[in-house]
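Shown here: the complex without one of its protein chains, the others still in place.
In this document, chain identifiers A, B and C correspond to the written order of the chains, with residue numbering beginning at 1 in each.
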């Protein structure tokens, strides 16, 4: 029987049912389990992208989904010096702030106009898929959600790009989704929507092809990601880009300089090809 | 010959030599090259970890380095609810702030006592390697840098852990470095340092085995990463953990709750094993 | 006539009409003007709250508005350890991160459920004032916007409080607005709304008196602040609180501790009164 002084110590440790719960990671001395899998067993046997999927979704990805997710994460790893997130990171770097501060500032610039499009596009596609479930065909659903955008004079999220008239990353993602046979209704709807937009070219004043955010949104939708995690995938993907720019700013440039994003030139490696052996 | 009105437009676009330079990513309409490699060619052929290495280091990793880096990134993907970064992210989440804000706050908590150890440990090991280059043996160098810590009564960075007496992640990283034959002088010195610390157990009041930060520091050192990028590797690794906790907080808990990190229980999947087929 | 090499330098400095414009602060060597006023003349003659008003609104406040704004800024300067922003700042501090990182993390926790209420409440009141302009009386307008909240089963922004059944800060702000004769339609509507909510007490399960956010929202509305600047006023007000908590965490507590917000006690000065002489 516990002595009185023990009782108190005991009662401060509430039974599990009183505690708040988490289902992500179990920690015991010398043991770490991610979603039930021993972390040290995962190391060397799961790639990072697969471990990301496990942690966020709760189950191991199939090898096919693993390949698709790797491609999605590679697709947005960097986009040069002009995105607001990169410029925020570089401007913080120029003050001599530590790398993590530059990166955090960059992440804060993933606003509605940059990086936030994936979640918006997933919601946009789901409006269309609701119509499909109510009996409309894909082209009809696409036409309906495009008509809304035309009416509100708004470019739909996931379409058009400041620089690219045909986003090479979107094209490659769709090609892979087709080859890997994971194309689902989100991808089919976004392609139908692209065609519907083509018919309204004059109303928007330009072609609006699917951009990389749109392609990621459609694929994340087909893979079953929550809206919020759609944006998170972009965040994971772009983080190395923010790091690389902040590090380059700190190591190549003078502190406190005035950064004009339009006054920049590339002096890195010339174009080269991946060795044939590479997968 | 250009007409006068052309001249001005032209001169606003300075020649390349006047511009500030970046060597990371070249962007042209419909073309994106990362360190010279077309991004759409990288997709599907390089894993995310390999693309991270390429972007940060400027060259493709060998397949062996790619495997090692995947294991390093998996090793720190999450460590439950108690790290300050996770708690900062969860406390921001409870206010209803967007996911990116939770994540940015979490990153800001990678301070000297948490996450910042990798850079410090790389510097610590380099002090020892300077002695090796001056003629000392590994054990002598290890003893010398440990003696400094004993004198200053400071636990060296990369050793000891709040929870683990033997960090399973460090053990697995060293095993892989050995198997993949990428063990170099940093790994050899950190193992020698661990032994030297064992002989000073009574001065520190406890065993101080290498922890995961120490193992990452030694391996990043052997892979040739800059100090600052050592910490960045941890940042990339832990980002999905911050996302998963912020997302769980937002989806499972009530807003504005008071989070006691000690009052928590795990209710996720029981222990399970990776399928044999997995690499 | 300029020599050729001069021409280029010249043309890189575009005429003012080509440049992007700012109307806040003019900087010349040894001269700084805030909204036209020499900064060194402002020092010693304007209080900080008055300078804040000038910078944000473009004109000097009357002495009365200056007094009101000082009271608004004092009202939210701190609220103990339990708000998510304070806990985010303290959790970042426990990692040893610099003060500015703690503060930035705290600011990120000003989400919809905490700190963001001022903007929402200003918008809520403006819905009512639109009805007033369309001919409804204040009580009718208040009843209409409350009815909407009852229907959607949502507590209106700016009402009710986790701790306080009668928020002493709101009471004092309204008293001052009355005494200083700056009470306008926003304050009158929010008081009418508080009465209308009283009649719906049973639907919400509790009294919902105006809280400090509601009082600030109404006063900022009457002072003519933009919605977005309503939240900014809270941000300026609470910043010293975030700083004080981060600093106390760093100077009084051990690093890497697990912070339970419910397990805390106050050990500061006992209750005391302001000296009579004070204004």
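Convention: a contact is a pair of C-beta atoms (placed from the backbone, for glycine too) under 8 Å apart; a residue touches a chain by one contact, two chains touch by 3 or more.
Predicted model, so just to flag it, every value in this text is computed and none were measured.
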Chain not shown: contacting residue from C:65, C:121 or C:173: C:173
Hidden partner interface residues of chain C, rising order: 14, 16, 18-27, 29-49, 51-52, 55-56, 58, 60, 67, 70-71, 73-75, 77-82, 99-101, 103-105, 107-108, 110, 115, 163-169, 171-173, 176, 226, 228-229, 231-232, 235-237, 239-241, 243-245, 247-248, 250-253, 257, 259-260, 263-275, 278-279
Chain A residues touching the omitted chain (full complex): 7-8, 11-12, 14, 82, 84-85, 87-88, 91-92, 94-98, 101-102, 104-105, 108-116, 162, 255-256, 258-263
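Everything below uses one rule, namely that only the chains that are shown with their structure count from here on.
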Between chain A and chain B, centroid-to-centroid distance (C-alpha), Å: 20
Centre-of-Cα separation between chain C and chain B, whole angstrom: 38
Cα-centroid distance, chain A relative to chain C, in whole angstrom: 33
For chain C, residues that touch 2 or more chains besides their own: 101, 104, 108
